[in-house]
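Single-structure report; data block below.
In this view, the complex is presented without one of its protein chains, the others remaining in place.
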Amino acid sequence: MKSIRPPKIGLVLTLIACSLLLTGCWGKREVEQLAPLIGLGFDLGQKPGSYLITEQFVRAKQGKEGVEVQDRTFTIEASSAREAYEMISKISSRIPFMGSLRVIVIGEDVAKAGINDMLDFAQRFSEFRRTMYLVIAKGKAQSILNLKLRNGLLPAMFIKNNLETGDTISTFPLVHLGHYLTTLDTKITAPIIPVIESIKPGEEGVEYKADGKDGAEIQLQGAAVFRGDHLADFLTDEETKGYMWLENNVVQRALNTAGSGESKVNFSGQVLNSTTKYKVSDQDGIVGLQYQIKASIAVDEVMGLKEQLSETGWVDLMSEAEKSFAKVIEKECQVSIQKERELGLDFLGIGRHIEEENPRYWKTIKDHWEDQIVNFPVSVNIELTIHHSGMSSGSPTTN
Amino acid sequence: MRSWLKMLKELTVRPKVKRIRKSPSYSFDEELNKPLSGQTVREILAKSSDIVFRDFFLQGKERIPCLLAAIDGMVDKNQLDQYILKPLLVDLAGHPEMAQLTIANVLDKTIQSILPGLELKKISKMEEAINAILSGDAVIFFGESKEALVFGARGWANRGVAEPITESIVKGPREGFSETLRINTSLLRRKIKHPSLRMISLKLGGMTNTDVIVTYIENVAHPDIVSEVFRRLGTIKMDAMLGNGYIEEMIEDNPYSPFPQIAFTERPDVLAGKILEGKVGIIVDGTPIVLSVPATLTQFLNVNEDYYQRAMVAILSRSIRYLGAFIALLAPSIYIAVTTFHQEIIPTDLLISISASRQGVPLTALQEALAMLITLEILQEAGLRLPKPIGSTIGIVGALVIGDAAVKAGLISPLMVIIVGLTAIASYAIPTFDLGLAVRLIRFPFMILAGILGFFGISVGLYTLLIHLLTLRSFGVPYLSPIAPLRLRALLQDTIVRAPWWALKRRPQLIDVEEPQAGRKGKG
Partner (left out) sequence: MERVSPHQFMTLGAGVLMGGTFLLLASGVTIASGRDGWMTVLPGFTVGIPYALMVFSLLEQYPRKNLLQISEILFGKWIGKIIGLVYILTTGYYGGLLLALLGDIFERSIMPLTPLWVFYLGGLVLAIYLAGSGIEVFARFSEVVFPVVVIALILSVALAIPRIEQGELLPILDEGLKPLFRGVLKVMPFAMEYILFLAGISTFLPTGKQELGQLRTEVWRAIFLVGILNMLVVLIQILVFGPEETIRLANGILVLGKMVEVSRTVSGVESLFMGVWLGAMVIKMSAFLFMVSWGIETVFSLKGLKWNFVVGVVFLGIALGFTRGPYMLRELSVTESYLMFPFASLWIPLLWGVARWKKGAGV
């Protein structure tokens, strides 16, 4: 094969270059023309079939000490996301940019009506990514996103940060859009999404000094269970914690035995790591699920200890502590399983576990699984070990 | 119209044989064909004042009139006094040897028994005589004899062996080539004391008659490459051969590519290393730059310092250099592509701060980048022409200072200044000047592509560049060996990783020569 003679390829390249350069540039947007969207909120609109879409944009300005972030939050009543996009573009001089979206806040009312339609835009348009977090707001998403927080952050940023540091306490699940969609597709498991609410001073046992009447804080606690894509019920804090244990989602957890009213000495500690395994057991034709939780804990507080203990005494105390902690975990798990039976919604994913391990049996019961949940035998077995009890063994005593 | 096209064609398409301009109407060739005689030489050369003619007589059986011709300034006058004039006129006056001399035997006798001096030989052509005088030798004519003697007594002012300017290293020899051919060949000989080292000399240039030496090691260099070198040098028919640049252009495989296909060096140890690998060196009189062929891309990113350092350290420096070359080529383009097309790559916090810093900047990212980089190029070019202490720093420092001022004036964003500084510094990591120039040249099309088409444009540009490099050959050797075609052994030995010397059992197989086809230039 001959090589291309230089003048000819020069001609070709010039032609191509001309055609590319002379006709404008497509899809090109300068950074300062963008309005990054960091939070999206959905509520039910007043007109039937319309939504109240809250979009939280950021406008960055070069201030004296650095970058100042200005809040540009709008709430639009529209029947689709694209209509909202159009209406916002009429107000804003910048192009809304979806690629920076991190949090989608879904209001309680619209969650009850069904969320798949609203989320379709998020999973179809290429600028979004499947790792966006979903949260359900108690009340209206609009009011949460419009809060003026004491820490100066925009609510969406704050929610995102809070979600991402959730591993240290593992009391709520971290659900991103992809996970929600995958769970929905199994058609067996009920999706579960964490819940946020705004708290005023004095609510939920937290007191703080508010900046005028607008100052507020946002708390992440509990979760919401869905039937398909409709909100079914809320889970309390304890039930959500049980869910976390059973779904092997606990990374670190703070445990506390006070309040169980069992013994005089109360302990608290931090779970260092925990693993949950499950097994489908078959006893005389009755299939059940057995959970096995193995956790290790470091004791951080010993309260109510009135006397100095010997070495063996201390060891005994620690095994007592193990039992107390195990009881706490068991209670949380049982409460969660109870809720599942009550609702008839399998948010713990038990059905899926059965399908994975014993598909033949699953085929026989999958059509009336919701009824089966109520009586399905589930057992929880907890094995806890205490690694250590901190820098000291005994507590300072008065005698 | 047709004449325009023809002119365009002449300027862009390189013919096989090139004549720059016809010699002046005066044809020198006739003179050279005249029979040898001192009288004729005097006539040809007497017009210049720096040519010295010394008449003297030898009294033998007959009285022989002699003429010594040499160029003042090129010949070592001391040697002429000591070893020609003194013996002939003073020491041996009246000596019985002298009494035997006749015109017929004077040359032989002089060479064999009378004159000391290492380089003394007979010539019989006018052309040789003129060349000898013009090269700095002294020629002695004896009466009407048709032969003359050439006495090699060259001694002109030269720079001597000094530290090379373009290549400096920390740990290694500091000798550099000089402008005199003989000094250079002697430096090379001192590195390779093996009889297989060949030095073949030829003359190039119609008017300049420049001496050129082609050097290689007999059984190490591939004979096809050697013969190809000679063939290409033979096609050069120019009047002027003032330096290596002229040769480079004439014998390159692809003069349209911005990439250099011939390596050059100013250091004898580097040249020796290359020749030992099987390459061919071309030493040109009058310039300290020595060419070596064939040259592959990875060579341009290697420095001889790597061989003097420890293997592990050398691996690190090489990787940094490759990374630097990559950054120098693509940093501005990636910045442009990311900020104008693919903002989703930027983390949200960074996006907000970039957005803030770009408030009020009137230029788009592409225009900003082009403006800054053109300024950088101007400063770098200016820096080369300024005196040494100022020149080297003005390149980057100037760009950063001007960039800073521009930021304060609100013309460009601070991130751009960082990118430009990074690019400039990274391009200094490329050791070879030629390759650095190529990268600087190619940077601009990449930026334009990035500004129009984002990452798609950069990808298409990179692939096109890759295909171009793959089609390049240097004297039959694919430009991108040993990466493609893949020679795993050579890749591990001398590209990014340098194998320690104790790991090399065989001579590195760095050249992959495919049979060149007869008559084809380049692609085999």
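Think of it as A and B in the order they're written, each chain with its own count starting at 1.
Everything below uses one rule, namely that a contact is a pair of C-beta atoms (placed from the backbone, for glycine too) under 8 Å apart; a residue touches a chain by one contact, two chains touch by 3 or more.
Since the structure is predicted, the reported quantities are computational estimates derived from the model, not experimental observations.
Asks: Write down which of B:Gly136, B:Pro260, B:Pro294 or B:Gly454 is the residue touching the left-out chain.
Replies: Residue touching the chain left out of view: B:Gly454.
Asks: Touching residues of chain B against the unshown chain: what are they?
Replies: Output for chain B: 337, 341-342, 344-345, 347, 453-460, 462-464, 466-467, 470-471, 478, 480, 483-486.
Asks: When the complex is taken as a whole, what residues of chain A touch the one chain not shown?
Replies: Within chain A, the residues that touch the unshown chain are 1-4, 8-9, 12, 16, 19-20, 26-27, 99, 126, 129-131, 164, 178-179, 181-182, 185-186, 248, 352-353, 355-357, 359-360.
Please note the rule applied: only the chains that are shown with their structure count from here on.
Asks: Suppose each chain is reduced to the average of its Cα coordinates; what separation in Å results between chain A and chain B?
Replies: Their C-alpha centroids are separated by 67 Å.
Asks: Taking the complex as given, what residues does chain B use to touch chain A?
Replies: The touching residues are 9, 12-13, 256, 339-341, 343-344, 348, 351-359, 361, 364-365, 448, 451-454, 471, 523.
Asks: Which residues of chain A touch chain B in their complex?
Replies: Residue list for chain A touching chain B: 3, 6-7, 20-21, 25, 27-32, 34, 36, 38, 58, 60-62, 67-69, 97, 99-100, 102, 127, 129.
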